[in-house]
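Have a look at the structure below, then the notes.
For this view, one protein chain was removed and the others were kept in their places.
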Amino acid sequence: MTAGVLQLDNLSVRLRLPGGRFVSAVTGLSCTVRAGEVLALVGESGCGKSVLASTILGLLPGNAQVRGQVWLDDAAARTELLRAPEHELATRVRGRRIGLIPQSAGTHLTPVRTARSQLAEALAHHGSEGGGAEIASRVDELAQQVGLDPDDLYGYPHELSGGMTQRVVTALALAGNPLVLVADEPTAGLDRALVDHTVDLFRFVAGTGRAVLFITHDLAAAGRVADHLAVMYAGRLLELGPAREVLADPWHDYTRGLLAALPSGGLQPLPGHPPSLTELASGCAFHRRVPGECSGDPTLTWHGGRAVACR
Amino acid sequence: MGDAAARTKRTSPGRAGGPHETSAPADAAQRTGETAADEHGWIDAGRPWTRARRSRLRLSARQRLAVGIGVVIALVAYAVAVPIVAGFDERAVDLSASGMPPSWAQPFGTDMAGRDLFVRAAAGLRISLLIAGTCAILSTVLGVLVGVLAGGLGRWVDRIVMRLVDTVNAIPHLLLGIVIVALYRGNVIAIVASITLTHWAPVARLIRSEVLSLRQREFVDAAISGGAGRIWVIRRHFVPAIVPQAVVAAALLLPHAVWHESALSFLGLGLPPHRASLGTLLDEARESLLLGSWWTLVFPSLMLVAATLAIAACGAAWRDHVLPRRRSEELP
Partner (left out) sequence: MRSVTRADRRRAIGWMVLRRLVMMVPVVALTSVIVFVLAAASPFDPLAGYLGDRYLTAGADEQERLRGTLGLDDPWYAQYGQWVTTLLSGDLGTSRVYGQPVVDVLAERLPWTVLLAGTALALAIVVALCLGVWSAWRHGGMLDRLVAGLAHAVEGIPPFVVALAAIGIFALGLSWFPVAGLTEPGADVTFGQVVTHMALPASVLACSQVPWLLLHVRQSMIAALGEDYVTGARARGLPLPVIVLRHALPTALLPFVTLVGVRLPELVTGAILVESVFSWPGVADAVVRAAVEVDFALLAALTLLAAVAVLLGSLLADVLYAVLDPRVATDG
């Protein structure tokens, strides 16, 4: 087993609201993303999974507080990201060792500059040697890698389709040749063919020895590409294990419910709604929504290579 | 994989028990590259980009309104009371007291004709405020009339009015004011007209858009189709919507009118010298300044700036307080 490149260790994130209340976005989350593997983090929208990407990259808003540790491990160094100074994150981590594919790709591109100019800029700042011609050829190469026609890059962001902007931000995330790729809902708003193309790209990226953290609400897409699957509900992990095993034999009621809601599972939606993350009561949030035998906070317990809560 | 599970059981490290409160920003820690955690291990995650910096000295709209009104009342009391108490006569010249610097007896000093500037500035402020107040009310009335007409009648009336508004906005206001005053020299009405005719346009535009949006709203349609009379609809729906807008508009126009009048007087196009406004005093200060009499500039300027800033603050605070929709931000 290869070593973990990105380790989240008992990570909690909360956002302070006016009036002293808190949103508990992530609670006691631990997992490991390994080189050459795709870890898919799956959950309904509003379960706190998107905060995770911002946490890893140090891009949380000013009212956020964190607890626990996030370790970035590679041949060069072992860095604890939550306590790393901003300067180190800006000059050595973001874009270089961790690439981010942000949610809502369209708004993450500067509107008054062409996609090509932004891609060339990212390449130039991430150590691509040589002059303009060389960078231009690297741009074309990267574009082709993510499935873009290099000519499309001459468009301004508002001239590109949703699928095209998605691939542009993917190319931007790969420009610095990062060890870890964090993709935050990269398939939202794409049609099935583009979703498949995008996740296949993650497979390819992982195949080059990099680690991919694929955050999504789309269990089908996750199942297509993930080596490991983590299921998240109300800020906590409920199940974690090799994707094939978890999908074939889900242990947790919630995972079972998510599978049943898929077209292949009979389109039976889960009853009720995910809870609000403000003022979460202690105890198992899921089993307050769906009755079941459970007591106390959901904590993962390990059984062989898999872990599950509420058992 | 098992080690991850083991680690979840460990209590999280971090410098537990630090003296920092949760709310204390991690400023110092950021600078030294260290991170402070509170007793439960929470760390503020805001980075220099995103860290919320709250100003401790921020007054609410209500407080700003109170301060502004206080200053305005003090200035009005000064402008009204001082000339009466001092028995002031603009024409009284005492060359033996010419150009005296500030003293206890004459806190603002005297001008070149030996008149007490403390009294003269009060009289000037009174005239400035009187003219500006008249102009602000008149231009608001004109603007409301034109705006209601344009918004209410629509079609070609609206088109002509909007072209007129564009035209008035295309000529710099002071220039148009100068043209008017030049052609009707030396009377108060010309000054009032020059300010009124240059300041109504934004009010008209504001009121017009208010009327247009009211007309599009369903309850007005419903009232009309429900057989309500025109007068009733106007009283019930249009007056309550337009009156606060108009009052705020007048308050916001007032400092501009003060400014405009003093600029005209400063250029020598204002009132005759025996009815000096603050602008006239400043015009006279141009010459006495060359003789070193700084106080002839400083005190009338202070009055002018204090008056405009206080009134503007009142207007803005009141707008925020009364009209949270903030459409009146389009005003000058």
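Some observations on this one:
In order of appearance the chains are A and B, and numbering begins at 1 in each one.
The rule is short, and it goes like this: a contact is a pair of C-beta atoms (placed from the backbone, for glycine too) under 8 Å apart; a residue touches a chain by one contact, two chains touch by 3 or more.
No experiment lies behind these values; they were computed from the predicted model shown.
Between the chain not shown and the residues B:142, B:176, B:212 or B:241, the one that touches is B:176. Contact with the chain that does not appear here is found for just one residue of A:112, A:133 or A:193, A:112. Residues of chain B in touch with the missing chain: 49, 52-55, 163-164, 166-167, 169-176, 178-185, 255, 259, 262-263, 266-269, 282, 285-286, 289-290, 292, 294, 297, 301, 304-305, 308-309, 312. Residues 57, 59, 90-91, 93-96, 99-100, 102, 104, 107-113, 121-122, 125-126, 151, 154-156, 158-159, 169, 172-173, 175-176 of chain A touch the missing chain (whole complex, contact as defined above).
To be clear about the criterion, only the chains that are shown with their structure count from here on.
Centroids of chain A and chain B (each the mean of its C-alpha atoms) stand 50 Å apart. Those residues of chain A whose C-beta lies close enough to touch chain B in the complex are 1, 7, 9-10, 13-14, 28, 30-32, 55, 58-69, 82-83, 85-87, 89, 299-302, 305, 307.
Residues 1-2, 4-5, 7-8, 10, 12-14, 22, 30, 33-35, 37, 40-52 of chain B touch chain A in their complex.
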